[in-house]
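Some chains have been omitted; the remaining ones sit where they do in the full complex.
Chain nomenclature is as follows: A and B, assigned in order of appearance, with residue numbering initiated at 1 for each chain independently.
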Amino acid sequence: MAYLRNTWYVAAWSHEIGEGLFSRTILGESVVFFRNTEGKVIAARNLCPHRFAPLDRGRLIEGTLECAYHGLRYNAQGKCVFNPDGDGRVPAGTRLTIFPVVERWKAAWIWMGDPSKADAALIPDYPFLDTPEWHPVRGLLKVRANYRYVIDNLLDIAHVRMVHPTSIYCEMLSKGKTEITREPNGAIWATRLGVNGAPPPLFAVMWRAAGLGELSEHMDHWADARWDAPSLILNHVGITMHGQPREAGLEAKNTHFITPETGTTTHYFWTNCRAFARDDVNLDAAILSGTEQLFVHEDEVMLNAVQEAMGDREFWSMKPALLQADVGPVAARRALDKLIADEQREASAATKASITEVVSP
Amino acid sequence: MAYLRNTWYVAAWSHEIGEGLFSRTILGESVVFFRNTEGKVIAARNLCPHRFAPLDRGRLIEGTLECAYHGLRYNAQGKCVFNPDGDGRVPAGTRLTIFPVVERWKAAWIWMGDPSKADAALIPDYPFLDTPEWHPVRGLLKVRANYRYVIDNLLDIAHVRMVHPTSIYCEMLSKGKTEITREPNGAIWATRLGVNGAPPPLFAVMWRAAGLGELSEHMDHWADARWDAPSLILNHVGITMHGQPREAGLEAKNTHFITPETGTTTHYFWTNCRAFARDDVNLDAAILSGTEQLFVHEDEVMLNAVQEAMGDREFWSMKPALLQADVGPVAARRALDKLIADEQREASAATKASITEVVSP
């Protein structure tokens, strides 16, 4: 399972990393998280470089991470700063692997590739996740499927009819055509517009909560998804009266941050953000339970069924029959395939170059 | 795990495939079964060719199979005939893999190899399974062992002494010698005759149910097994008064249709057929519970123990010490080994020929 490594993945919501140690498997590797004395999030390989005990069994002592097996302590740079045994010496090169972490948009983002390339500016902008003008409802779910099936599903509007018939399915949208546009930075938009129809049930709830008055059977509905590499999806989903500008209606901004746990399991960090009815705790509860219901009992069950049916078989090797609605998922799959292939080619070239350097006189 | 593919396996008893969808793993592949509007059994790969959802999560609509993920519908030939999304178009080549199925002898037989070679005439004759003159009791059991251990066990008379001492073991039969004969079509008979002794307990029950009068300590007992490739076994087992013709006694015709589920699990379709006491429901119940008791608590436990002990090790690589009674299982093993090797050689030759064709000017 090749992952894109020189990129940012969401490792945790900020509120998950508190006073103690916290561990999570990301790209198949166990990572331990803690906050140093300044409150900065530190991410380390969850494996003591001495004799390979998992460090999440240890504890924090004055901002250092103490291993439960032999009591070695590591600082936030991964340096071993204390050995309680014998004369207390530690070999000079003893290093705990530290992964770059940036806290942004109320999440901790981790870089599992070459640390020298970790540039916080590469994290896309989601300003509505960290501003008083917007109110997000957040969650984290586990998916028993490879992360790429999860991305596919989120960029795929056509599954809504069958999988979510009573919650977010909208007849007018299903008649639309998915359009693809690309941004200079590689982001891909898959957009679809439904015109002059009844809005889906979940939007009826939001429309009333926003105090926008009576609904109509003559509205327009859009569902736009932006994919940023490797697995970040932003949705703009909204309704307005038929023929009116989007600004006159109501729009939710939803994010889906997808982080591979292993080859067959995925962390799914989701938000549903609104600029209306921000203090409506009943609406919060309805969105939280509605989203979890929808995802756990509808999407996740299907994604897991696909994973079980596919097993280890590679997606393209199975020659999928692709429909018009697959233009979004396919564009993102191909873009990510290329990024991974490029990264592996570079890594392989770098290895060869370093061998040549060693061999040359 | 190489299986013989250009051959018929029993996929299900006919009564198992009713109005809905039904799925079963055969040769390691999940297959979905349904009846079309004419009642004909259709078998399809349980994997939508669009985005690989298992089709048994879907439903039947007017004789077509609807996928639960995106609502595509497939007809009995595997053609995608409906896409509910957008403009409804489907790529011309979209095909669901359909496996040839023939319903015969009250069972659905599946062909998992080259469909052009699927000839219903290759299914052996078991007329007593579908005639009013004979009454079969049927069952289906799961075995936690490779199918070849199950075939071995059924052709192996010597295990009866130890594994079934109180039900079907018969002292006179254990003194016999297993004889092998071969039919022109490749079928192999392993036969054994016991003379002038007491019959086994299960036959005593049948003898009385058949109203044949008093039993004797001076009877003859035969147990003949025919193996047809790849894994079909027919037993003729009976008793008669010592020195009398078989027709003067009582014979059961039993079939054992063995279908690999995976490399370590097997579907075992069994029947016990009689031409006497056909309406005796108590005898039916005795045969059903007796057979399941015998197989589940005696054979299956042993077969699973052998499977666990052997793991992935190949039978011949372990250099088995073979006895006279193994002549039947060994003849069938070698015949099946040869059929599989021939089929793989042909497949490999066909691949080379098609490459040459492409490369040649």
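Here is the rule we go by: a contact is a pair of C-beta atoms (placed from the backbone, for glycine too) under 8 Å apart; a residue touches a chain by one contact, two chains touch by 3 or more.
A quick note: this is a predicted structure, and the numbers were derived from the prediction, not measured.
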Message: Just want to confirm the stoichiometry: 2 copies shown, so how many copies does the whole thing hold?
response: 3
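Operating definition for what follows: only the chains that are shown with their structure count from here on.
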Message: Centroid from C-alpha atoms only, then distance chain A to chain B, rounded to Å. What do you get?
response: 48
- prompt: What residues of chain A sit close enough to touch chain B in their complex?
  reply: 152, 156-159, 161-163, 174-178, 302, 305-306, 308-310, 315, 318-326
Task: Provide the residue numbers of chain B that touch chain A in the complex, in ascending order.
output: 30, 46-47, 49-54, 57, 67-71, 80, 83-87, 89-91, 93-95
